[in-house]
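All protein chains but one are shown at their positions in the complex.
All chains are identified by letter, namely A, B and C, in their written order; residue positions are counted from 1 within each chain.
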C-alpha cells in the first residue's frame, strides 16, 4: 500500500451539486479541452484529428488493420514487392550455399547463377517446383525445404488478407459535399443529403448529429460543448434512394438565432454518426462524417435526385447528389 | 463561406405544427413521391424496384457482392472461364517471348507451340509444375515466376469467395405464393404462411408487416402512405414447423371495410420484413417479401401442413405450403 | 384478382375478445396441436422432434450446414473418400484417353497402367506434380489442366470448411443429467445445474425455462400450453464455475401443488434456452435442452462441485456435475 503521510486516511463522502452537473454534461469522448479553432475534430474520411506519440512499435504499426484498410493498388504492389524481395534474399542464400548445388537438368541456361537461384527460389516459394532446377546438396535442400514452407505460410496469410479485405463491412455512403440552411415547411432547417453509392442494400439506417462549438464561460475561458441536433427523421428501415436529413430550426434548436459569423466565431462543427445493417452479410457498419462551419451553404435547397423513369422504374441519378439551387430562408 | 446577398443572415426559429406532424409520419425510406401504380416497391426476391444511374464503375460493379450472391452455376462457369482466358493470355505471352524457350524434356509432343505454351501456363498457374515443360530463357522464367504468383493470388481469392458464399447468412424462408383473406376466430384476418425450407434451425423469428397504399389528399394529389399491420403474433422463439401470420381485421385495422376494388384502386402492397437468428452461425438474417393487391385471395383458408405421423414423430409436408380451400368470410 | 362469387366483398371489422385472448397466449412456435404424449418436443441434443417431407433435394441436403456440423471423424473420412474417388475417376479418364499418353521418365514402374494413372491423378489433384509421370498428348494435357484446377478449387473448399468448422460459435455447456425437486430456502425449488465444459470464457449468460404440458379444456380436448418458469436468477455476467438454476415453487408457480403423477399425466416437459457470449470471438451462442417428466428426481439436492483447493486457487471438479444426495422437501 502506498499512502503519503500528509493525506487523510478516511474518505468523506458528501452530496455534491457539481457531481450532478458533471454527470449531465454531454460528451462524445473528446473532452472539453480541445479548444483551439485551427483544427477540426473529425476529418472528412472519418478519422480523428490527433497525433499519437510513444506507442509501442507493433501497436503503432497495427499491421493487420493497415493491410486490410489500405488501397488495393498499394496492397498489390506490396504483395509483389514482398515476392520479389523474398526471392532476392533466398537467391543470395542459395549463392552463399553454392550455386553449383542447384542442379539443372537443361544445359541451355543462358543466365547467370544469381538468376538461376532467383528463379529456383520463385519456383520453390510458389511451390510450382518444375524440377528443371533442383537442390542437390544437403544445405541447399534444407534451405529449399524451409522456403517452400515459408511460401505456403505467406500465401496462407495473403489468402486471409484478401478475404479480410473483401468481407470487411463497409457502407459506401456518400455525403453531399455541403450541408445547407434551407427553408423547411414553415421554418428553416439545417440539412444534408446522403446516398448509398453501392448496389448492396442497407437496412435499418440510423443517423445521429452532434453540434460541437466553443463557448465562453463567465470567467472568460473557452470550452467546447456538444449539442444533439434533433432530426425530423433519424431512422429508416430501407435506404433504396437518396435521403435528406433535416434538423428543423425551431425555438428549441441550439442553432436558433445563429448567423454565419456566429458559427465561424464559435468554430462550429457538425459531427455525424451513421449506423446501418449491410444486408449481404448482416453486418453492422458505421460511418463518421463532419461538416465544418465553412462547409455549410446558406439559403440553398437540394434539387430532386430521381424522376419517374420511362420503363415504369424509378431512376436515381447519383451525380445529382450535390445539386442545390437558391431558396429564400423563412 | 458562401452566402448569397439576398438572404437573411439570421435563423429565426419558431414552434411549428407542421414539423410536429411530419415527425409523426411513418416512412420506411421510400418517401411519399413514389406514386405511380405501375410498379411495386419490393420485388418478390426482396430487391427494390429502382434503377441507379451515373454511379462510379466500381461502385456499380460491386464485384465482391456480385460474386458472392450470383448462382453457383454462374460462379463456377466464371471461374472456369477465368482459368481458360488466363491460360490463353499467358500462352500468347510465352509465344511472344518465344516458344523455343519452353524446353520440353520429352520429344513426343504432338501438339503445336500454342498448346504447349497453354499447358505450360496451366501447370504454372495451378503450381502443379510437372517440369516436363520448363522455362529456360530469362524472359520466359520471369513470366513464369510472375504467373505462378498470380496463380496463387487468384486461388487465394477463390478460396475466400467460396468461403464467403458458403458462410453467408441466409434464411431460406419460403412464403406462400398468395396471401389470403380468411375467417379468423369471430372476425376475418389477412394471412400468409411461411416455412423454413432448410433443415438448419432458425430462432427468434420476428415479422413486421407494413401496408403501403396511395391516398388522395384534399387537393387531389396522390401520396403514398404506410401503415403498420398489427399481427396476432409477430415473434416466435422456435420455428420448427410452418407459421401462419395473421393480421386480425378489427375496427382499428386500416383494412377495415376494404373491398378488392379498393385495394386495386389504391395500389395496395403488403411489405413484409422478416428477421431471424440462424442457429448454426448465430448470424442474424433478414428477408423481405411483398404481396401486391393482385396476389391476395379472398375467402380462402390454409389447409394444415402437418399430421401426426406414424412413428411418433410429427411430419411436416413442405409441398402443402400453398394449399388453400374455400372458406366463408365473417 | 381471384374472388369466389359466393364471398362478401367487404371486410367487416369488429372488436373481438377472442382476438385479445389469442394475442396473450404464450407460444414458443410449436403451436397447440402437438398433443400426443409419446414424443418430446426438444431432443436432448437440442434438435426438434419433427420429420420434414417433400423439401427440395438441395434444401434437404443443406450441404454446408451438414459438413460444418458433422463429427470430425466423419468429416475426415469424407475428405479422404472424396480424394480417393476423385483420383479413381480421373485415373479411369486417363485410361480412356490412353495410358500411353502419360509419359514416365523412369523405366522401373512395377505397377499397372491404372495405378500409374491413379498416382498421376493424385499428383495433379494436389498440384504436387513431380513430373516423373507427365501428360504428353493433347487430350491427356487437357484433362490434367482441368484436374489441377479442380484440385485447387476442392482444397479451397476444404480450407473454407475447416475454418468454418473451427470458428463456429459453440457453447459447450453441460447440463446435469437430471433436474431435481429440492428444498430451497424455506420453500422447494425445481433445479438443474450447468457448467462450461470448455476453458474459453462465456459471459452474459442468460437462461430461460419454459414448461410445456397438456391441459384438458372444458370440452375434453387436450391442448398443449406453455408457462414461463420464473428463475431466482436468470442471468450472470461471468460463468467461471458451476451454476445451479432454481425455479422457486411459490404460490405463483404453475408447479404449485403438482405431484409426480401430475407431471406424467400431463406429459410435462421443461424446455431450456440458454444464450451466452463467447469471449474469444465475441459471438453469441445458443443452446437448447429439455428435461422430460421422467428425467426429474424428487427430494434430492446437488452436492457442491468445488472446494477451496490447496494452492490458494479454487478447484472445480467437472465430474461432480451430476452428484446429488437425498434431501427432505419442505
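The rule is short, and it goes like this: contacts are C-beta pairs under 8 Å (C-beta built on N, C-alpha and C of every residue); 3 or more make two chains touch, one makes a residue touch a chain.
Just so it is clear, the model here is predicted, and its values are computed rather than measured.
Taking the complete complex into account, A:168 is the one of A:168, A:223 or A:303 that touches the chain left out. Touch with the chain omitted from the figure is made, among B:129, B:151, B:164 or B:189, by B:129.
From the options A:86, A:148 or A:259, the residue with contact to the unseen chain in the full assembly is A:148.
Against the chain not shown here, chain C presents residues 79-80, 83, 87, 105-106, 108-111, 115, 118-119, 122-123, 126-132, 155, 158-159, 162-163, 166-167, 172, 178, 181, 184-188, 197-201, 203, 205, 232-233, 236-241, 243, 248-253, 255-261, 264, 277, 279-282, 293-294, 297-299, 308-309, 311-319, 326, 328-330. By the touch definition given at the top, chain B reaches the unshown chain through residues 127, 129-131, 159. The missing chain lies against chain A, touching residues 1-4, 6-16, 18-19, 22-23, 27-31, 34, 36, 38-39, 47-56, 59-60, 62, 64-65, 68-69, 103, 105, 123-124, 127-131, 134-138, 141, 144-145, 148-149, 151-153, 156-157, 159-161, 163-164, 168-169, 273, 283-286.
Criterion: only the chains that are shown with their structure count from here on.
Once CA atoms are averaged chain by chain and compared with the all-protein CA average, the nearest chain turns out to be B. Of all residue numbers that take part in the contact between chain A and chain B, under half occur on both sides, making this a different-residue interface. Between chain A and chain B, the centres computed from C-alpha atoms are 27 Å apart.
Counting only residues that touch two or more partner chains, chain B has 105, 123, 127-131, 159, 163.
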